[in-house]
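With one protein chain held back, the other chains of the complex are shown just where they sit.
Chain naming follows the written order as A, B and C, and within any one chain the residues start at number 1.
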Amino acid sequence: MANLKISALHKSFGPVKVLEGVDLDIASGEFLVLLGPSGCGKSTLLRIIAGLEDESAGDILLDGVSIANLPPAKRGIAMVFQTYALYPHLTVRGNMALVLKQAGYSKAEIAKRVAESARALELEDLLHRKPSELSGGQRQRVAIGRAIVRDPKVFLFDEPLSNLDAALRGQVRLEIARLHLRLTATMVYVTHDQVEAMTLADRIVVLNGGEIQQIGTPRQLYEKPQNQFVAGFIGSPAMNFLPLENIEGKTGVWPGGARQKLPESAPETHGPTILGVRPGGCDLRPANAGKLEKTALAGEVMLEEYLGDASFVHVRLDEGANVIVRQQTSNRQVPGTKVHVVLDPAALHLFDATSGQRLGA
Amino acid sequence: MMPETSNVRKRPFRWHILVFLGPAAFVYTVIMILPLAETLRLSFFQVDSVTRVVTFVGLENYNQLFFNVYWVGPFTKALWNNFLFFVIHMLVQNPIGVLIAALLSMFHLPGKKLYRTAIFMPTLLSFVIVGFVWKLMLSPLWGVSKGMLSSVGLGSWFMPFLGREESALITLALISVWQFVGIPMMLIYAALLSIPEEVIEAAECDGVTGLAQFFKIKLILILPTIGIISILTFVGNFNAFDLVYTTQGPLAGPNFSTDLLGTLLYRTFYGQQTQPGDPNMGATIATMMFFIILVGVAIYLFFIQRRLTRYEM
Amino acid sequence: MAVSRARRNRVAELGAHVILLTFTVIALFPVILIVINSFKSKRAIFRDPVALPNAETFDLVGYTTVFTQGNFPLYFWNSLSVTVASLFFVLLFGAMAAFALSEYKFPFNRLTGLYLALGIMIPIRLGTIGILKLMVATGLVNTPWALILVYTAQGLPLSIFILSEFMAVVSKDLKAAGRIDGLSEYAIFFQLVLPLVRPALATVGVFTMIPIWNDLWFPLILAPSEATKTLTLGAQVFVGQFTNNWNAILAAMTLAIIPVIFLYVLFSRQLIRGLTAGAVK
Partner (left out) sequence: MKYALMGGLATSLMLGTAVGAFAQSAEITIESWRNDDLTIWQDTILPAFMAANPDIKVTFAPTAPTQYNAALNAKLEGGTAGDLITCRPFDASLDLYNKGQLADLTGLAALDNFSDVAKSAWSTDDGSATFCVPMAAVIHGFIYNKDAFAELGLQEPETQDEFMAVLEAIKQDGTYIPMAMGTLDQWESQAMGYQNIGPMYWGGEKGRQAIIDGTAKLTDPEWVKPFEIMAQWGQYLGDGFEAQAYPDSQTLFTLGRAAIYPAGSWEITGFNNDADFELGAFRPPLPNAGDACIINDHTDIAMGLNPDSPNADAAKVFLDWMGTEEFAQLYSNALPGFFSLSNNAITLDDPLANEFISWRADCQSTIRSAAQILTRGGTPNLWSAMWTASANVINGIQTPQEAAAGLQAGLESWYAPQQN
């Protein structure tokens, strides 16, 4: 257990800048998820922490001591890979024991540790098998076993669930969550899957273009995204974004001149603004309800996605934008129907149109 | 915020890169590159046959090679023969290699492995054996080839293939094809196997089958492999020496009709019987061979390979 | 590869068999001819060359001559040790260099790769003069090391070229896992990467082995002494020495063929796998 501090980390491959000044403070025992689209630099950051990649500038401190100059094996970290990366020529036991052998543990100690880890992950029956004789889920469990056997200060996970099918993914996710509870070790977990991030993380770091967009608990990220990128990245289906001409007296002005009521926290006045609203913050009204015309957005139903507990209705607005609206399944929508979309003022997020930064609290 | 420049560290020198590269680079440079450079150098000198004094003569040896009729004649003849030798390989060896590989890959044939091994077998034999066997097979004394031709009613086609000016080179080229057809077969077979099954299945569904499937889909996809084989054949052919030397002797008879650049080089460099060797002219010929091969490879790389699309598979 | 019944075509398959069988016969006939005639008496060899040996024509005189005259066990040992040692160095040094080129970023990486690949295009034979002088200067002429060094240099360009393609597709994660587990760069290469590229090593092995085993030029120039003579050179000398002792020559040829076939069979299981593995991934 240890806290991990990353300061002013830069990384570039030739002229390509991958990380631009990343600062992170990871508390001891924290489960931190690095989340972002592919190419955002999250894997590079993880590999730099592991020592597999050299940083261009910056420092990494473990419990206040710089580990940037240490080789991977001396950093007190363990890593679990997307492709498992099991040694194909070694048995499960051999895979788990290798690191301990390298570190010079006694035979008895190695046997004890391997046995403990194997018990914890229910790998005891597989110890004599080679990786090629294991299923995907088993392989990933071995990979995790290989990581915990060394009792590291920090666990690093590099998209460990990506190669598993949907059913297994849920199962192994749960196992990782339990592992964290049991070991209370510091864990850094890289993924592009927000469900993994939301369910596992104490805190999530959203990365884009080599820069940290926001750091926060899953709830903070979902409810108070700091910028338009985070807002759009977290949540499924994604948040709807609609442009406002400006804000006047805490009221939004649509490009056509119609008015939109905004939340309490909205600024008094502001220039061009992006209005964000999740599908659950919208509702549909029949088009013939004339009295709504001033505040509502007119459009036409394109298609309905039925999910069982709810359905998502895709609406093309007359202005040209698309909006996804969450509906009760009882409220069926036929494509081609003219509708009005109404927005719940309390569910609205406001972003500056040029900087993308959140407006108001 | 400015990045903290103070944190830029010197990475320790990565000795392991040197350790990994070192042995190969050393052996390769010392045993291959430097001697090749030495060859280049020798071609600028001459040695007096009596006094043994070594003189720098600039391009005089090249002047001799290109303008003395007794050098340029044999040289151009060997070059032309070499060219024919290569053309025959391209026209016979590679199509046969493609054919065999295609047959092996197209059907689910029992005995596939046996065919593959058998056809690859001559490739494993040394030139001594290959030369000897074919000399014997084609020898009028032993009469194996004559008997075989007679048995299929072509007895009148028999002639001393290796002894006639008009047939000796072609015969040798075909013997060489016999020996080496296993290599294109193997490489093309592997290339054909690596075409994803889905592509072939898609073709089947689209009604592209049999020969059309082969020519319109598979052959196009393995063109880069055929390109590589061609260039390997080119380099191999322009270095050929052993087969001619073992079957036709150092004078590459009859009447130099089977003389290749390699045999000319060997004969010049080491001499034969009472003809003394001339290392300087030998080096000159070797250098020219080097340039000819380099030009050929360059032509391939810059004009042909660029047009061969490599498809992601 | 299972082919559905609808896609099979019996007539075409038969045709394929006929064509392949023809090529097989053409490929094997001369070799078989040597082997069967090596067991016949001289008169029988010339009376009916294609007949199998029978009780009347069976004769082992060729083999007895070979074993009393040529030092074939020695030649065989020389060929084997030179070939095996050269293969070992070609594969080891080649794989090491290929690993360095494909694994690490360092200045002039690409240039180094090009430099090392140059040798594919230039036959080492053109450097014979320099090599001879070098071997003379180092006193390696007429030792097996002269041949081993030359064959190593000769085999390296192609082996580096092929192996680096294979090295590039070895899982990055696996190497990373090794580093995190505390394996040195050397251990990663020898324990993780090398075993994974075994099929590629077999491919390179076969293509490197054939020209080495069969080479006549360098044994002749660099190591023609009786003690270092290789099997190929020995067989060639034998042909010269027993110009018309056909029994002996045919027996010598047969003895020279067997070991290569044995070596090929040893490698061939990995060969096709290696060839295809490279292309597929």
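Here is the rule we use: a residue touches a chain if its C-beta (ideal position, glycine included) is under 8 Å from a C-beta of that chain, and two chains touch if they have at least 3 such contacts.
Remember, predicted model here, so these are calculated numbers, not experimental data.
Visitor: Considering the complete complex, which visible chains touch the unshown chain?
Guide: Taking every chain of the complex into account, the missing one touches B, C.
Visitor: Where the complex has a chain not shown, which of C:A16, C:V66 or C:A85 is the residue touching it?
Guide: Looking across C:A16, C:V66 or C:A85, the contact with the absent chain belongs to C:A85.
Visitor: Would you indicate which residue among C:L52, C:A227 or C:L266 is in contact with the undisplayed chain?
Guide: C:A227
Visitor: For subunit B, enumerate the residues touching the unshown chain of the complex.
Guide: 49-50, 52, 68-71, 135, 138-141, 146, 158-165, 245, 248-251, 253-256, 266-267, 270-278, 281
Visitor: Residues of subunit C in contact with the chain that isn't shown?
Guide: 43, 46, 69, 74, 77-78, 81, 84-85, 132-133, 135-136, 139-145, 220-222, 224-227, 236-237, 239-241, 243-244, 246
Here, only the chains that are shown with their structure count from here on.
Visitor: Which chain pair shares more contacting C-beta pairs: A-C, or B-C?
Guide: By number of C-beta pairs in contact, B-C is the larger.
Visitor: What is the distance in Å between the mean C-alpha positions of subunit B and subunit C?
Guide: Going by mean C-alpha positions, subunit B sits 16 Å from subunit C.
Visitor: So in the complex, which bits of subunit A are touching subunit C?
Guide: 47, 50-52, 71-74, 77-79, 81-89, 98-99, 102-103, 146, 158
Visitor: Over in the complex, which subunit C residues touch subunit B? Could you list them?
Guide: Residues of subunit C touching subunit B: 1-3, 7-9, 12-13, 16-17, 19-21, 23-24, 26-28, 30-31, 33-34, 46, 49-50, 89, 92-94, 96-97, 99-101, 104, 106, 112, 116, 118-131, 133-134, 149-150, 152-154, 156-157, 160, 184-186, 189, 207, 210, 213-214, 216-217, 232, 235-236, 239, 249, 253, 256-257, 260-261, 264-265, 268, 271-272, 275-276, 278-280.
Visitor: Where on subunit B is subunit C touching in the complex?
Guide: It is residues 14, 16-17, 19-21, 23-25, 27-28, 30-39, 42, 96, 99-100, 103-104, 106-109, 111, 114-129, 132-134, 136-137, 141-144, 147, 178, 182-183, 186-187, 189-191, 193-194, 197, 204, 210, 235, 239, 241-242, 246, 262, 269, 279, 282-283, 286-287, 289-290, 293-294, 297, 313 of subunit B that touch subunit C.
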